[in-house]
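Pasting a structure below so you can have a look.
Not every chain of the complex is shown here; the ones you see sit where they belong.
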């Protein structure tokens, strides 16, 4: 049986997508100008691989992810260019700005991970648009807020050179994870009593998911070194590689330790092997020694594994918060750990007490603003999406490709004449 | 039961492959000299990914694709070097020439997409050889024809600098698609009455195909910027990325709109998300503004989606033309659109009427020659391959890996002694 909300999906998703796309092109037509800068091309390749992350949900996971990524990137591209447009009526688009926009899209993709399977693509599109607005918008509109928020490289002007600027765009992991948690907390409240009967994975879909995780693992060093300048890039690649390597070993050890039967859990492995990359990404600007990266990788994998085993169930039973891709333990907790590591390492390196204290205050403010912004906007977005107008899938239709995809047998060949003949033959059989 | 034509495959495929390979090596031995140029290495990586395209047909799709790609590349490498060999008795092989040869191979791979599943590897090999000959051969032999055909950067010498040369190698999409259509039209004529019972896809094989499409999507920017010089490369990457992003959104919107149930079709999505890349690839030399690339991506996805939904069935019922990978709507129509876009944009930029008209005439000639060459040679090749000598698979054996691959259970371990013991035990059981 066709799901009842499918026609309404038709009347909602298509207009939204077409209107958005038309708007993006019109904006591009009126105020974008192409500039070409010497940014490494590889980067964009590495980014594309982030799209293969939630393959385990089949067509929906893979397809909606791509859709949301390109929408959020285009939207962020426009938002990022607003101040330039305000001054010169021109938005410059080059590889650098596409990469920055993709970083904002990554934040939306993380959030969507926690509601995947329980929402329809219309809702996913809205989440991406609203989240990109929160991530980019205010920064560009008000230079006042700018100095407090987490996308700014202006910190270096305020303090002396011994304090490295916070490459805080990487706090997007924390932002995305908390935003997503609020979404799923409010959106899937009543689901806990019945459970999602279709939420499971078998060996084959698990292998696709493993493939996605291995790809992410391989390309994470590029991801972390995207915004670094040429000198710091190789260092960032090295540190990230070391942290990721340690994460794999630690994740395997802790998975075996924490399991009653002494076995490994594939889903847990997939989220924990990436934890080191997240933590190092947040604190990349202050990590200088290999052992710092390695220890951070170990701590991140440990905190991620613990979160997966104990926090996950606790959140479900106590708060009725169902986190599909476990974004809290994959991105949230390691991101917070990375923030802490940056604070500690930066203060350790400071000779001057005043500078250290001022840095600590700034650093804590950045986290506080990020966290409260993500929590508030997550709750607001969730209440907006909870409206019946958006027709959220019923619980027994969740995690089901058939609601959105034609996954029936594909037979373009049998032409109408043939079908007609078959029908006649059947009729002959009956009489 | 083993297919009846298998032994004949053995007596035909192996000799052909070995003779070809021996010939290639002998040619290389007598007249090739290795040169090293500073071409970006990444390019070759990106190209390799094109091989994962038709994974949905399992071992045959993936394996035959690789086989045809390497054969066509080597053959095109030799053909491309013929004029150099004529002058100096040496064919220089460097990364640049390998990349150009791979572009010719791409044309063959597109054509093969339309007959995949309905032909045997001997036929595929012949198609690749003949098509590479048509693509490359005449250009190198006759400088007279050269000035009319679609692989030439000599246009800039004829006209003034304000007219950008047609980077028309990208018309290979149109060439390959029409060539393939003619092949499938003649080769699989009588198939329509019975249909191919084994042509279907399930969720798991569909995910492999989705994976291939996502890879192509990610690496398309590199593909389009291969032949550009260093300055234009970043611009080509940006334009292609934007067009691809718009294609994804448009493809999703139109798929939902055109489906009766309001659902997405995975196969349709896979072909439409690439349409923008094809169209921009053909017209890359004249696209300067982001909105041009984006509008072209939208139009290409729209034309591709329309073609998939309506033209596909129409072609099947009216012309009895069965297009396995829907190359017409994936490569053919977007390629033609790109050609049109180049014509319009180029004329719009021209100040001088005479130049504009001369450009238009040239541009139309290029398309005319390309189209008529591909149609004629496609029909000739198809009639050649229709001969009983090549033993085309019977219709009920089409789309079946078992005809060409050992997909039985693999048990290298059980040695002969063991099997003998088992046999004895069975005999004991019987008596």
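Labels for the chains are A and B, by order of writing; each one numbers its residues from 1.
Definition applied: a residue touches a chain if its C-beta (ideal position, glycine included) is under 8 Å from a C-beta of that chain, and two chains touch if they have at least 3 such contacts.
The model shown is predicted, which means the values in this text are computed figures rather than measured ones.
The complex in this file is a homo-oligomer whose displayed part has 2 chains and whose full count of copies is 3.
Everything below uses one rule, namely that only the chains that are shown with their structure count from here on.
Distance from the subunit A centre to the subunit B centre is 34 Å, each centre being the mean of its Cα atoms. Within the complex, the subunit B residues that touch subunit A are 42, 46, 191-196, 199-204, 206-207, 210-211, 214, 217-219, 221-222, 225, 231, 233-235, 237-239, 241-242, 244-246, 248-250, 252-254, 256-257, 259, 261-267, 269, 273, 288-291, 294-295, 298, 312-313, 316-317, 322. Across the complex, subunit A meets subunit B through its residues 2, 6-11, 13-15, 17-18, 20-21, 24-26, 28-29, 32-34, 36-39, 41-42, 44-45, 48-49, 51-52, 55, 58-59, 62-63, 66-67, 70-71, 73-74, 93-95, 98, 121, 204-205, 208, 211, 401, 403-407, 409-418.
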